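Have a look at the structure below before the remarks.
The complex is shown incomplete by one protein chain, all other protein chains being positioned as in the whole.
Letters A and B name the chains as they come in the text, with residue numbers starting at 1 for each one.
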Amino acid sequence: MDSLSRRHLFGAAGTLMGALATLSVLGADALISEARAQGPAKDRLVIGISLEPPVLDPTKNAAAAIREVTTPSIYESLGRIDRNGAIGPGLAESWSISEDGKEYLFKLRPGVTFHNGEPFDASMVKFSLDRLFAADSTNPAKSLYTDIDKVEIVDPATVKVTLKSPNSFLLYSLSLGDAAIMTPKTAPTNDKSPVGTGPFVFKERKEGDSITLEKSPTYRDPGSIKLNTVIFKIVKDPSAQVNALLAGDIDAFPGFQAPELVERLKKDPRFAVVIGTTEGEVILATNNGKKPFNDLKVRQAIAHAINREELISAESGYGVPIGSHFAPHNKAYVDLTKTYPFDIAKAKALLAEAGYPNGFEATLKLPPVGYAQRAGEVMANQLGKIGIKIAISSLQWPQWLSEVFKERNYDLTIVAHTEANDLDRYARDGYYWGYDSPEFKAKWREVLAATDFTKRDELLKEAQRIVSRDAVNGFLFQLAKIGVWKKDLVGLWENSPTPQVDLTGVYWK
Amino acid sequence: MNTFFARASRHVGFQVGAVLLLLFVGTALVSLLWTPHPIDALNMRIKLTPSSPSYLLGTDHLGRDVLSRIMVGAQTSITVGLIAVAIGLTLGVALGAWAAARGGWVDEALSRTSDLIFAFPAVLIAILITSVLGASAQNAILAIAIFNIPVFARVTRGAALAMWSRDFVRAATAMGQGPVGITLRHVLPNIASVLIVQATIQFAVAILAEAGLSYLGLGAQPPVPSWGRMLRDAQTYIFQAPELAVWPGLAIALAVLGLNMLGDGLRDLLDPRLRLLRVG
Partner (left out) sequence: MLEFLSRRLAAALVTLVLATIVVFAVVEVLPGDPALVMLGTDARPDTLAALRAKYGFDQPLLTRYLQWIGGLLTFNLGNSHAYGTSVSKLIGDRLVVTLPLSALALGWAALVAIPLGVFAAWKHRRPGDWGVMGFTQIGISVPNFWFGIVLVLAFAVTWQWFPAGGFPGWQEPLKSVHALILPALSLSLGEIAILTRVTRSAMLDTLREDYVRTARAKGATERRVLFHHALRNALIPVTTVAGLIAGFLVAGAVIIESVFRLPGVGQLVYDSINNRDLIVIKNVVILFTILVLTVNLLVDLAYALLDPRPRIRA
């Protein structure tokens, strides 16, 4: 009896304890699943970026990260680059171009206000464009705008831009963040507290950590913006980027930089991994002004020695082979990867013809970026196979800019040219490749003068062929844009025709 | 000398250290003549494969044999460490002996300068130096050597000062021998043991420093294999091939452990009363 009751007692207690435990577990579960269901608040988005924007004003500094964060979210320009790289109306509603390609008449959008309450009109456009090409301009892209002769206010809603010589890329250049329209009142302080006309206003910045934007109350079309808060979180290291995504600290990484880690993310059902294209041509830049690279045969030999399949494999398979300096997704692209196909015997023969039967020694100066470091080791190996003995030297960016780019003190380097329409660099005097071709320069003048875009595309193809034929540089591959984001996030760009993160059409499902 | 070997045969730490050092130097020597695979044989088809009979430690992100690269990496460590210590030893001993013999402003200048170097955050200054001169094995050596000079200078000065107060040195002075002669004939031979021990320890410190600089990308440049650089590359692939991050680190740790144990062993055997500087 005694033992029985005791057993009962224990039994009851046990049941009670069990029930409590179950309850608490269920309760916790319910709480957790509730938190999960809520997930990230539906109007808040945390975007990971790998490089920190130094300042928040694209007219003061060349860093691509500034454009990612500020355009077109904070600042807008006259034109607007869409997800396919096409140019549409921005702060200018429409425009017309004169027959000779020298006069542009911009009709401005009505009802636009700056974040500080100032109404937008032609005077701000004149102010912003004037400071692009002024003598004391410190705009990093000043050279894009030096064809402009003058900017005139026709009426508060119309601006006329007159060029010294035609420039068929002007509309594109005026759509970049470098030509963002600002008000004279805040222009000096925009690097720290940016004020523009875009759909988001700057809220706060924590250096080395994050930049927070909020939906602008004064935006002209408030209904089109679904996000209230956007946080750009800086995560430099690739493995930390993966961790932040896996831990749910970041919702989206539009420009994920580590192809070798993508597999890990693909395994996770929460994420969509979207592979798109960029404007980044990775080239083995060659000092055409220096022996032995001034010899076409040597450059052709190098071109034949390039095994693009192997290079792209080092990028974990992400990247598209290129044979000239032009992005494959552009409609004026022509495939020139077979101009000098991979052929070691031919490469050796060309080297021997050039007078280097036993090859020669050369240095390969690499900037501190993942693709260059990876491609650098592979490239050194491939060139070694035709007898070119490569010594690799890793440089910090400042050194690369001074030594390689400015002083042209180099043999070979690997770098991605990420600007759109950057074929024009082959027509520049004193550019770091030391390429000086009257033929190409003449062709490029034709390209600039062509106001008919179909004709311009044909001319661009011819220009690509010249560069490819002359083997100015080793043309390796086009960088892929690897975007990783939560599956229920809609509207981010798949491709990256320009380094922007356009948030206007982005929402949570 | 006989007693040295007799005592060494009973000193386990010294023996372990000696064996590890032999392994370290032996690997480097063997790799001069033979490695299982050529160290720069790229093969993207077999990248990041786990260990197998033909690739004992697997392959790296470019399909190269990790074991071969670790073997050749020993050469890099030894070269950088040895030269850095040799520079530090030569200049440091000369300066330290000079300060001890001359005293006065020389001594004062030396202590101010070594105070100065010790006050700098070593890692940051080494990064700055390689930034100024460019990332390469030579400049890594230089950056490490700079911090070695005051270590040897201090040890030499301290030990030499003690010698200068000894009777036989005083006698030599009284007999009209010059300071250079006394330093070479009497002082340096008598402080050799402390220098040998300190050099062994500094060798270990230098290997650690080289690994750290290479890890930051500031040491030997690819395709020359270096352990620190291998760790840096491996960390990128930590989710796919975690074992890649194990081997180079193990190699560093064993090499440094060997030298440290040998150094401590030597101290016990040569002169148990020695006080060592540990910087780094």
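One rule holds for everything that comes next: a contact is a pair of C-beta atoms (placed from the backbone, for glycine too) under 8 Å apart; a residue touches a chain by one contact, two chains touch by 3 or more.
What you are looking at is a predicted structure, and each value in this text was computed from that prediction instead of being measured.
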Neighbouring shown chains of the undisplayed chain, as defined at the top | A, B
Contacting the left-out chain in the complete assembly, out of A:N61, A:N330 or A:T451 | A:N61
Touching the left-out chain: which of A:K406, A:K441 or A:K487?
-> A:K406
Just name the one of B:A8, B:I125 or B:L142 that touches the chain not displayed here.
-> B:I125
Chain not shown, touching residues in chain B | 13, 111-113, 115-116, 118-125, 127-129, 131-132, 134, 204, 208, 211-212, 215-216, 231, 234-235, 238-239, 242, 245-246, 248-249, 252-253, 256-257, 260-261, 264, 275, 277-278
So that we can see where the missing chain sits, which residues of chain A does it touch?
-> 54-55, 60-63, 135-144, 191-192, 206-209, 235-237, 239-240, 243-244, 247, 249, 368, 396-399, 401-403, 405-406, 419
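One rule holds in what follows: only the chains that are shown with their structure count from here on.
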In whole angstrom, the CA-centroid distance of chain A from chain B equals 44
Of chain A, residues touching chain B in the complex | 238-239, 242, 258, 260-261, 263-264, 310, 313-314, 368, 370, 373-374, 376-378, 380-381, 384, 391-396, 399
Quick one: which bits of chain B touch chain A in the complex? Just the residue numbers, please.
-> 40, 42, 44, 47, 61-62, 131, 134-136, 217, 221-223, 235-240
